[in-house]
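Have a look at this one before I ask anything.
What you see is the complex with one protein chain gone and the rest in place.
For subunit A:
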Amino acid sequence: MSIDGDRSRRAVLKAAVALGGASALSACLDRTDDDPVPTGDPAAKPPRQHAWREYVRHDDHGNSRLPAHQVLLYLDFDVGGPPTDADRDALAASLAALDRAYAWRHEGLLHSIAYSPAYFDRFDTPLPEGIDLPEPTALSPFESPTFDRQDAVLHLASDRADAVLEADRALRGEREAANGVSVPSLTEVATVDSRRTGFVGAGLPAANQDAAGIPDSKPVPEASPLFMGFEAGFRGNQATEDYVTVDTGPFAGGTTKVIANLRQRLADWYDEQSHEERVMEMFSPGHAENGLVEGVGDNLGSSSGIDRFVDSVVDDAREHGRVGHAQKAARANRDADGNVRLLRRHFESTDDIGSDQRVASLHFPSLQRRISAFEAVRRAMNGTDLTEATPAIRQRVNNGILEYIFVRRRGNFLVPPRRHRVLPTPRPE
């Protein structure tokens, strides 16, 4: 698909919209790679569905570069009670076909399926004691999100837009095969309740900034992997895959996954604030004072260096009348030994769930051993204690990035280990 001038761009646009998703647009525009997509060996997949780190690109500092193109398919299974063998066979066939169609690599396809508390409610047996999977809940004193309570979510990710789109379309029954392998449609057993798409990585946010929520000044830097203009997910500020993995019981090798969707409103972020002020609100006033962040923050290397500014957050609130997003969140994102508790894998989108409008938004999957760890970090981000320390910090203003993000959706899921990925019971053997 080549792009020459406005006419073919319009044609691409139409084609992309026909594929059924605003962000498919970026996927199509980006599709210039004619190399074949590597096919896969089902026997060569890692036992953890969330094993990405070894299979994605890394930057010069060893930070993960998440797959550029991603799709989330929210599924409701047609069966009301416990799934039957036929249901399991059908889903297993779809997933096994993906395994054959794509290598488990960033230029192939990474995929994982995760199940909600509502899914497990169909069984009489509860989940094992050690699995912390509550229903989603509001986590700030000012949000009222819609909860994603679908049965499951299937996450597809690749640096190859064509791979993600083919897999997505085959799974939804819009084509027979993906990467030359016949893929039975998920629609045999499930309904796709919601399809969400997105992208991440330098260049893509800049190319997709023609969306509501981002000012007309086209402020998103080419080098930024995200709309807000900074790198994120530094290796030193992320939990390891080992750390977030459930280590005992039938789901050993699995993890829990929270996926939120946030709308972003970046007019004031970019038009009313200097780079220094944005650094203050994204990282900490100390980062701004010491000039620690150049441009999008590549100079930070493999860590945002936030830990040295965590204890000063109340003093910063009083002295600067602002606090940083990262310094607030980090307060709850370390265990007693100083290990990071969450593994965040967020990516951008222009999806506006429920409409066809292009609106800047963020899909925020986070992996952690227990959902409660995510909830604690998210609550720390509210900075309610800081609003009490000084009136200069308000509920959403001068309080990290809360002024610019609006939570619309949240769902909690269990990512089983690969061996139990097909419609597991609460106590799989």
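Just a few scattered comments:
Operating definition for what follows: a contact is a pair of C-beta atoms (placed from the backbone, for glycine too) under 8 Å apart; a residue touches a chain by one contact, two chains touch by 3 or more; residues count from 1.
Here, contacts and distances are computed from a predicted model.
Taken from the listed names "Iron transporter", "Anti-sigma factor antagonist", "ATP-binding protein" or "Cobalamin import system permease protein BtuC", the protein name that UniProt assigns to the chain not shown is "Iron transporter". The missing chain, though absent from the display, is touched by one residue of A:His155, A:Arg169, A:His287 or A:His320; that residue is A:His320.
From the options A:Arg265, A:Arg334 or A:Arg379, the residue with contact to the unseen chain in the full assembly is A:Arg265. In the full complex, subunit A touches the hidden chain at residues 138, 141-144, 212-213, 263, 265, 268, 320-322, 352, 355, 357, 359, 384, 387-388, 390-392, 394-398, 402-403, 406.
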